[in-house]
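Below: one structure in structure tokens.
All protein chains of the complex are present and in place, except for one that has been dropped.
As written, the chain order gives the labels A and B, with residue 1 at the start of each chain.
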Amino acid sequence: MDDRKNIKMVLNIALLLVICIILWWGQQNLSAFYIRILNLSAVFVVLGISMNLVLGFTGMFSLGHSGFMCIGAYVAAILTMSPASKEIIYFMEPITPLLANVQWPIFPAIVAAGIVSAFFGFLIGIPALRLRDDYLAIATLGFAEIIRIVVTNTITITNGALGLKNIPSVKSLWVYWGIAIITVIILKRIINSNWGYAFKAIRDNEIAAEAMGISIFGHKVLSFTIGAFFAGIAGALMAFLITSVDPTMFRFTFTFQILLIVVLGGMGSLTGSVISAVVITILMEVLRVVEQPMNLLGILQIPGLPGMRMVIFALGLLLVILYYRQGLMGTREFNWDYILDRIDSIRKRGTST
Amino acid sequence: MSVDIFLQNVANSITLGSLYALIAIGYTMVYGIIRLINFAHADLLMVAAYIAFFGILIFSLPWYWAFILAIILTTLLGVTIEKVAYRPLRNSPRISVLISAIGVSFLLQNVAIVVIGARPKPFPRPEQLVWNINIGEISFLSLTIIIPIVTFILLAVVMFIVKKTKMGIAMRAVSRDFETAGLMSVDVNKIITLTFVIGSALAGVGGIMWSMQYPQVDPLMGLFPGIKCFIAAVMGGIGSVPGAMIGGFVLGFCEIMIVAFLPALSGYRDAFAFVILILILLFRPGGILGENTVEKV
Partner (left out) sequence: MLKIKRGRYITIVAVLIALSMLVVGCGGGAADKGTSDKDQAGDVIKIGVYEPLTGTNAAGGQMTVEGIKLANELYPEVLGKKVELVVVDNKSEKQEAANAVERLISKEKANVIIGSYGSSLAMAGGPVALDAEVPVIGCSPTNPAVTLDNDYYFRVCFIDPFQGTVMSNYATGKLGAKTAAIIQDVQQDYSVGLSNYFEKAFKATNGDASIVAKVNYNTGDKDFSAQLTEVKSKNPDVIFAPGNFLECGILVAKARELGINVPILGGDTWEAEEFLNQVTQYKDIYFSTHFTAEEPVTPVSTTFLDEFKKAYPNKEVNAFAALGFDTYILALDAMERAGSADSTAIRDALAATENFAGATGIITLDENGDATKTAVIKKVMDGKFVYETKVDPQ
């Protein structure tokens, strides 16, 4: 058994090395367009797995993710914009003097974004998580909207509807995927720890879990706060990817896209969310073709139908939830055991005959 | 604030409130029966508005036929949605059904965008129904009187069905206790279908009224009313039909009055609605008329 453990460790390190090589190759050789799509999918990976933690692993139907993203994005933006930019961009009402001369480098800003979002997650979680299922959904939706409305109206801090521009741009695959991979590792650790068992117990049967002595409320708030933390980080990453933010980016439709990713990948599987985040982000671009005029085999001319992409995705969501509720991976994860077992059984079959 | 202006605001609240109430009743009935927030309910509103619009403008139907057709087709759509998207998930965890509802809502919106186009269209207001009334300094549309009257009539009809008919009793039984009602030889599926019939019809009427009051139809017109009306239903006591009515009026009143008395905060109007919702959910989840149920093991 020790052998197994060592082999797995070696395999994990090898996997990381392979990923690093792929990232390096990608950064050198891929066109800016592909890099952008990959960066965007990394952001959705972080979003997907953080929402999966809350929804798939702890069983809480929270629709508030976009609100935490909004907070994270604005924190990162305000902290990293240069004072000169701030003066120009805040042309309606000047920014509050507290924030006018602040300029942090990128990584501390990302961490700060996560922390501030986590703080709000904690504040919101305490009242909201007393509710169940559908009520929780509407309450968290409400909070996300409240956050957005407050951001729109506090012009001296956020520049309101005008949004922020000239946020430093980060284009490197390393940053986005690096953070995505770190997030995966951290969340995997959490899920396989005692906390993770408590989360899953709460998801499976809350009352039984309480009877077993697990502090339900405490763990719910914990899961929610961690989810908010990573949502904030994803928001910061989004700000650096697009270099401008405004409140209309973070409407409920955004949460729906993340929900789509989580459901399709399998609620309760980190691997599933990673795969579906990447696949769906790429599909979003690839499916642009159904919105252009199409020439099927030179025979049929179908005029361009803008909006078909979302129809296809909505249909996809419905089909999965109705007929294949587990999604792609269900609750299974990628692990070396599966492959190693297979290799073992092939080897055994080889020696037994 | 002068009396005139106050009365004007009251008139506005009544109109807005009754629109909310109409749609809230549909939400509350469906929730009472199968414990589902039917996110797609508000999009039925949009469907009804568009059918009426096309009926009048493309098929040149007289308005009453167009409206009736719209209501009938919307009801059929609502029932179909229940059969296809909700019934198969009846024994699944609640999250699945909620996600399915969200999926249906998005599908309806995006199909509308693809088929009809994202650009809004002006809704033709029939002259027999819509005209201006002026009393002193206050002016309002005839709709301010017609809509509440229609709402009250429909409410009375629904209350009658629920309280006095056999089917109504069956409905209340199913919403109390699903399984036992089934054991008492109540055809649960039929009752649920009936609930959706009533709810969708009300959404259809609501959609037409809404488009007469705010004569612009676009594929996303159901989004905001949807959330607001659900808030109204919760306020009044989810599962209670008169509660939905009261909730609708209270919400409409609050929204208008908050802006009237605190115009500097009018940008926060929607936020108020949500804050009220959250407060109610936390401190009195039963709403104004509802009962507080304890979850048993």
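Here is the rule we use: a contact is a pair of C-beta atoms (placed from the backbone, for glycine too) under 8 Å apart; a residue touches a chain by one contact, two chains touch by 3 or more.
These figures come from a predicted structure and were not determined experimentally.
The chain omitted from view is touched by exactly one of A:G67, A:G160, A:G196 or A:G268, namely A:G160.
Only one of A:L131, A:M249, A:V274 or A:L318 touches the absent chain when the whole complex is considered: A:M249. Contact with the chain that does not appear here is found for just one residue of A:C20, A:V279 or A:L315, A:V279. Take chain B: the residues that touch the chain left off the picture are 1-2, 5, 8-9, 12, 15-16, 113, 117-122, 132, 134, 137, 139-141, 210, 213-216, 218, 220-221, 223-224, 255-260, 263, 266-267, 269-270.
Think of the hidden chain as still there; on chain A it touches residues 31-34, 36-37, 40, 85, 88-89, 91-92, 149, 152-153, 160-163, 165-166, 169, 238, 241-249, 279, 283, 285-289, 291-296, 298, 304, 306-307, 310, 324, 326, 328, 330, 332.
What we mean here is this: only the chains that are shown with their structure count from here on.
On the side of chain A, the complex with chain B involves touching residues 55, 59, 61, 127-128, 130-131, 133-135, 137-139, 141-143, 145-146, 149-150, 152-153, 207, 256, 259, 263, 267, 305-308, 310-311, 313-315, 317-318, 321-322, 325. Residues 31, 35-37, 85, 88-89, 92, 94-96, 98-100, 102-104, 106-107, 110-111, 113-114, 118, 227, 230-231, 234, 267-268, 270-271, 274-275, 277-278, 281-282, 285, 297 of chain B are the ones that touch chain A when the two sit in their complex.
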